[in-house]
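Below, a portion of the complex is reproduced, with chain positions unchanged.
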Amino acid sequence: MLYCVEMDVAIPHGLDPDHVARLKADEKARAQDLQRQGKWLHLWRVAGRYANISVFDVESHDELHDILSGLPLFPFMTMRVTPLARHPSAIG
Amino acid sequence: MLYCVEMDVAIPHGLDPDHVARLKADEKARAQDLQRQGKWLHLWRVAGRYANISVFDVESHDELHDILSGLPLFPFMTMRVTPLARHPSAIG
Amino acid sequence: MLYCVEMDVAIPHGLDPDHVARLKADEKARAQDLQRQGKWLHLWRVAGRYANISVFDVESHDELHDILSGLPLFPFMTMRVTPLARHPSAIG
């Protein structure tokens, strides 16, 4: 099942830069791992903002929540989740 | 270049049903044609709403505007357009 | 899978009253049928508004969309859909 997820990141000023760098590296590794598993289907940068628009393909709401809440940057993210159904005009 | 477009449709009550049916059929044909051309890359239904989330792959803002403003249901749609850039963590 | 759906109803003034009465009767019959099937799990009236808060238990986003978009009053409803996951503190 597909979900569109828009994630806005706001890292508080004053965090230790090394800690932030590690979080970002972990986030990247996790995002790439989930893409390789076919669960994080699309990942686009919103031009001009520290944000992304993504599409996830997972088994259930529970799996989606586990994935999103387990992201290293989750505590600094605002999430907008939209469940996607098949569109009658979609081909292929 | 990629654009995420969220389209909400609100057809005014009182329109002639045959006219609406023709508009919807034209919209479907146009959407499928644009998908076949590779310009309307993704088309998903927002579950529970008369709305879709789409991704377009076109040459320019002008081409995007020509496509969207030429849709048969355009006069009844509210559009939210987001330009998408490559994400540094995207693979493939 | 569970979805919380908040539905606000706004019937345009000027519709034929008999037509509206039939739509409401059909809506009620459909809602009760879906409750008996176990798909429309909870249905509450929002006190003071022509609106409800509901919980649906269905197989997929597609099934949710088919149910909601098939409601007789769907053209007059504004929907807010929220996918629900299991809460770690929930019992039973």
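Letters are used for the chains, namely A, B and C, taken in the order the chains are written, and counting of residues starts over at 1 for each.
Assume a residue touches a chain if its C-beta (ideal position, glycine included) is under 8 Å from a C-beta of that chain, and two chains touch if they have at least 3 such contacts.
Given the structure is predicted, the values throughout are model-derived calculations rather than measurements.
Enquirer: How many subunits, all of the same sequence, make up the entire complex in this structure file, 3 of them being shown?
Expert: Oligomeric count for the entire complex in this file: 10 copies.
To be clear about the criterion, only the chains that are shown with their structure count from here on.
Enquirer: Can you compute the centre-to-centre distance for chain B and chain C, using the mean CA position of each chain? Integer Å is fine.
Expert: Once rounded, the distance between the two centres reads 26 Å.
Enquirer: Based only on mean CA positions, could you tell me how far chain A sits from chain B in angstrom?
Expert: A distance of 23 Å separates the two centres.
Enquirer: Send over the residues of chain C in touch with two or more other chains.
Expert: Correct list: 3, 61-62, 64-65, 81.
Enquirer: Looking at the complex, which residues from chain A come into contact with chain C?
Expert: 1-3, 60-62, 64-65, 81, 83-86
Enquirer: Applying the document's contact rule, which stretches of chain B touch chain A when the two form their complex?
Expert: Residues of chain B touching chain A: 2, 4, 27-28, 31-32, 35-36, 42-48, 52-53, 55, 82-92.
Enquirer: Provide the residue numbers of chain C that touch chain B in the complex, in ascending order.
Expert: By the definition above, chain C touches chain B via 3, 5, 12, 15, 61-62, 64-65, 68-69, 75, 79, 81.
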